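Yeah, one chain of the complex is gone here, protein chain that is, but the others are all in their spots.
Take a look at chain A:
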């Protein structure tokens, strides 16, 4: 009953904070913004590099194709004049091709004032090589059509695993996202619990509260309260995503309807992108969302309780020195980071021994198992992992309760791990 009052306070003070509201609203905006930015950068042409070509060998005349990134202009002025044009920024670079023997290795000079970049250089090399190769082929008696036929890629591999409908790409994305989210949640909310415990200890309010309630109730109330904050935040995000999707879909439809030109363009694009879109939607449909959400909830709560109680214990050990807290949190943050590292490898090979170990060991299982679930995990492994996790968090809360009870009232003295061990042994 008193625990309930504590839960309520912990929950309300956090949710009412301005920083909670701002963060909750800002994080999705930042995420969307980041995705948009990355997409924008990779899609946008960047600066088009203007390159002057002085082809004295007459091999490449007008055969170099300009793209979004590079434009080629064939010049016939002497090299020195062209080089001078670099200074006037008329061109970014001058490619000088002297007469050369097609059957031997050759090196051409690319003059520029600034570095042109690896990508542009590779692009130019590829085009030059392709053209030379085609010439050589033709000389060897292979004509263009034959060449195209020879070069055509005809074979692709379709993954088809027995008893598993989820596509690998979707599983990878979802697994990674889930693992990453759990990692961030456990670290972020765990730290939040720790800071709050530290605050109560240094404020000396802890002594007042534990004269009314058992220390264990205070610790548990705090942990549960923060868990509810996390869930609230999560629900708000889901709601925001749903709203954003509907609004976006609605406005896109309206935009197309009011502007036939755009619609035509979109339709044209859709035709070419149809396969991709269908693929994506098939991918999304192949995922068992309900199952993943439920397991996510389980591993979120299990992992969070496991780590939050440890963080609470550490918070109770810290005196006012923040340096001390860094030292003491190390043993806790390490397994979380380890979990993340194992997850990164497990997601590439979900059935490896390391992945199995990581998804059973309670300190890493929330992150690792969650990343594996979209790929499909045998039932016994899920059951074992769940049992171990529940056992693990019962164990850590019990242990943390003991440490917390003593630590929260210890002042002034630096506490060593040896002493903590003694507290654990005491009944």
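We adopt the following convention: a residue touches a chain if its C-beta (ideal position, glycine included) is under 8 Å from a C-beta of that chain, and two chains touch if they have at least 3 such contacts; residues count from 1.
Heads up, the rule we're going with is that contacts and distances are computed from a predicted model.
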item	value
Undepicted complex member, UniProt protein name, chosen from "Monovalent cation/proton antiporter subunit MnhG/PhaG", "Protein lplB", "ABC-2 type transport system ATP-binding protein" or "Nitrite reductase (NAD(P)H)"	"ABC-2 type transport system ATP-binding protein"
Selected from A:62, A:151, A:211 or A:323 as touching the chain missing from the view	A:211
Residue in contact with the excluded chain [from A:13, A:67 or A:352]	A:13
Interface with the unshown chain - residue positions in chain A	2, 5-6, 9, 13, 200, 203-214, 409, 411
